[in-house]
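Heads up, one of the protein chains got dropped from this complex, but the rest are sitting where they should.
Every chain is named by a letter (A and B) in the order it is written, and numbering of its residues begins at 1.
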Amino acid sequence: MLKLTGTTNITLNINGEKRPVTVRPSETLLGILRGKLGLTGAKPGCLNGDCGACTVMIDGKPMKSCLMLGVEAPGKKIQTVEGLNGTPIQRSFIEHFAFQCGYCTPGFIMNCQSLIDTNPNAPDEIIEEWLKSNICRCTGYEEIEKAIKSVLRDK
Amino acid sequence: MTNIGKSVIRKEAEDKVTGRAKYTADYSSVGMLFGKTVISKHGHARINNIDVSEAEKVPGVRAIVAGERFPLTGEEIRDRPPIAVDKIRYHGEVTAIVVADSPSIAKKAATLIHVDYVPLPVVNSPREAVKKSAPLVHENVALYEKDEGVNPIPESNIANHTKIRKGNIKKGWDQSEVTVENNFSFPPSDHIAMETRSAIAEIKPNGDIHIKTSSQAPFMVKELLSAYFNIEVGKIIVDTPLVGGGYGGKASVQLEILAYLASKAVGGRVVKMMNEREEDLISSPCHMGLDATVKIGCTKEGILKAAELTYLVDSGAYSDKAIHLSRACAVDCTGPYRIDHIWCDSYAVYTNHPYPAPYRGFSHAEVHFVFERAMDILARKLRMDPLELRRKNAILPGDTSPTQVVLNRSTVGDVPQCIEKVKELSRWNEGQIIEVDKRYVRAKGIACVWKNSTIPPESSSGVVITFNEDGTLNLISGVVEIGTGTKTVLAQMVAEYFRMDTNDVYVRMNVDTQATPEHWKTVASRGTLMAGRAALAAAEDAINQIKDIASRVLKVRPDDLEVGNRRIFLREEPNRGLDFKEVVYGYTYPEGNAIGGQIIGRGNYILRNVTHLDPETGKGNPGPEWAVGAQVVEVEFDRRDYTYRILKAISVLDIGKVLNYKGALGQVTGAMCMGLGFGGRESFIFDQQGRVLNPQLRTYRPVQFGEQPEYIVEFVETPHIDAPFGARGAGEQGLLGMPAALGNSLSVAAGVELFHLPLIPESIWAEKEGRE
């Protein structure tokens, strides 16, 4: 049985790197990524699971890192936007003008990447179901829809 | 043209898709402290006592700021204590700040601060506020320090009154054969920038104050902090990195003041403050509410003759930008129509609500909702097609605005062409309402829009251009990159002027008030005009310097020279010339003599002919130009359930000149989406005590993926002569007519006039059935 009664050392597997970090059990993964590991790509937008700006991937699935304790994460494969580079979805977001201020973008991209990985033939309803998890306040979502569809449909 | 109009990808795009783009709260340093606010739980209450004793005991707490009387703040009336003393006037008002070693310690201690409140009677709407019997939000409004021309009415909740008196209103009513008069209203709501506000402050031992902030107005932060706290203005240095959305909300100066006070409380150490979403919604400034009475009249033929308007702007507990917002309501108090007789009273009214910041469109979407709804009601009374009524009255060059500016093609664009195009695109002729089956109908609603920017006459913008050794150039402007892509557009403009590739123009993204020339504020769709003109002036200045040097080397007249592809050459013999790299850091002759030096281009711009408004009539020139447009919303409405889907939203906007096609399109569709959210779902919901019941994104819901309509956008290009390449503002117009067009489509669909936002199914149901 795992017992963590105070500040503890844990090791997180992030973007293929083992990252030891000292945490308190009540700290969220988002807080640890940003405050202790310098991975500020995941953004705080609501700390309440409502906006999706902090989305990362846990074992391939999209996860709002504000809804997960750091101590739940050891043993799992964590991917953050910093671990993606030059992927089709990133290029597609650029080409389709799928962001303006860019604050929601890492969260959207991680959610999209997970969708592409796990559901490459996702029909429109599934795309909508997944992408409803993130809020973008700048675009009217049209460009984001085009960006994800162009990657999924190109496959 | 090779750069203008092209969908050039924004300069910071790669950073934004890789998580490398940095926003204010992404910066941290070892030893940094963290500030956390305590906010009021009441709408209006006297503060009996603030007990910080438990909070002080929490290990890691370095300071608690509470109960101290700081100078009053506020843009036009100094009515707001940065931290509440004596009483709180809205739910969310800051009552204390805790500074501690970590965010969680600060938050923990903040929860241990006990404020003893005695609730006071609440002013819960502007309509209640102007009643004689209303409790006073500010007991001594007349005693506050204020700007010239601002006139709060003593012993009342009225913070300011703007008058528009155009023509002779009595004559207007005499000429009117058909009139309508209605009351409209909507509560305050919010911007919901995805990045909540954040500010980091440090006071150096020499007194220099460094502020890093997610602001649309870093130069105002400097100016206002200096004015409020009597600090030498040069000692304040404000740094703004990328900003995660603003929409006007980050043009107000609020959290920066708190960060400064927090740093001061710990001897100047670095203190970071970041709003949680709940605070960003209710504690920091919001989007204004409005209560409006609109009376308009026309002849039997539908020619508008008179408009009498009373606007009560819900200014919340503090006037800050609300006075300016209420003034803007008056300036463009009607839709874009020729109306000879206008009487408008626009009041900024104190209530016990969160107080407003500017919101995309600066009062125009708000006024358009009420005015354009009234236009449809008038059309119905006339039995006239509402599009036809608008076409007949569309404002034209030669007509005058409500503030009596005589318009020309450059200043007002082409409203009739926008109406004509939107008519076509929306297939208006197929009918405003079409029955799908017994249960569903499809219905369209139209709204026309216009917007000028009522910005202060002295607002200016500056740009510096420097060069790199390879002849590429650097563009330094005080425009904040809030998502609009303006800095990329500036690079396109400068590249166009230099006839070079946009990739060879490097742009400094961060704004540092000590190193960046001032751009008044990144608001009001004024980046392309003001910073654009400054950038072109800087380009011209640089080119003149290059020509001067090159003319000596080449032994020709400067005006025989031209630039292109990072070269300067003889117009007649393009092969004879010099590469920029040979000139921009001085030209060196073969024998070693050098002339010139590094080239620094400088340019500025200040709006011309903008005047103050006459206090009695409102006469005056409020701003540089009106961007105009016509918009249609089409809904599918369920007559059984009163629910609806927005099928299409169509905008035809006269933006003068498209500078970056996909960029402009994104600005317009994004604004449309925001406008539909404002019209269709978003508002604060208050209880009887003035408390906001929905201060989270799960209860205050912006439009989400899948809820958006199909967007159809087309541009009309009537040049604004003063503007670079003729471009008009494009960042706000898409929003302006959306609530109105939505309201007009739903009123037709449901067969009942709708007067209030947001247009949720329940309110349509209530209008229709709930009264029975």
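Assume a contact is a pair of C-beta atoms (placed from the backbone, for glycine too) under 8 Å apart; a residue touches a chain by one contact, two chains touch by 3 or more.
Quick note on the criterion: contacts and distances are computed from a predicted model.
Asker: Would you mind picking the UniProt name of the chain not drawn here, from "FAD binding domain-containing protein", "Protocatechuate 3,4-dioxygenase subunit beta", "Electron transfer flavoprotein subunit alpha" or "Thiosulfate oxidation carrier complex protein SoxZ"?
Answerer: "FAD binding domain-containing protein"
Asker: Considering the whole complex, which of A:33, A:68, A:81 or A:104 touches the chain not shown?
Answerer: Final answer for the missing-chain contact: A:68.
Asker: Check each of A:40, A:55 or A:79 against the chain that is not shown and name the one that touches it.
Answerer: Among A:40, A:55 or A:79, only A:55 touches the chain that is not shown.
Asker: Touching residues of subunit A against the unshown chain: what are they?
Answerer: Residue positions of subunit A that touch the missing chain: 1-6, 24-28, 31, 47-49, 52, 55, 58, 61-64, 66-69, 71-72, 111, 129-130, 132-134.
Asker: For review purposes, identify every residue of subunit B that touches the missing chain, sorted by number.
Answerer: So the residues of subunit B touching the missing chain come out as 103-104, 107-108, 110-111, 276, 278, 640-641, 645, 680-681, 685, 693-694, 698-699, 701, 703-704, 706-707, 758, 760-762, 765-766, 769-770.
We take it that only the chains that are shown with their structure count from here on.
Asker: Measuring centre to centre with CA averages, how many angstrom lie between subunit A and subunit B?
Answerer: 30
Asker: Residues of subunit B touching subunit A in their complex?
Answerer: 7, 9, 12-23, 25-26, 28, 103-104, 191-196, 242-247, 274, 276-277, 482-485, 662-663, 665-667, 669-670, 672-674, 696-698, 702-706, 708, 711
Asker: Any idea which subunit A residues touch subunit B in the complex?
Answerer: 24, 26-27, 31, 34-35, 39-51, 53, 80-82, 84-85, 90, 93-95, 97, 99-106, 109, 128, 131-132, 134-145
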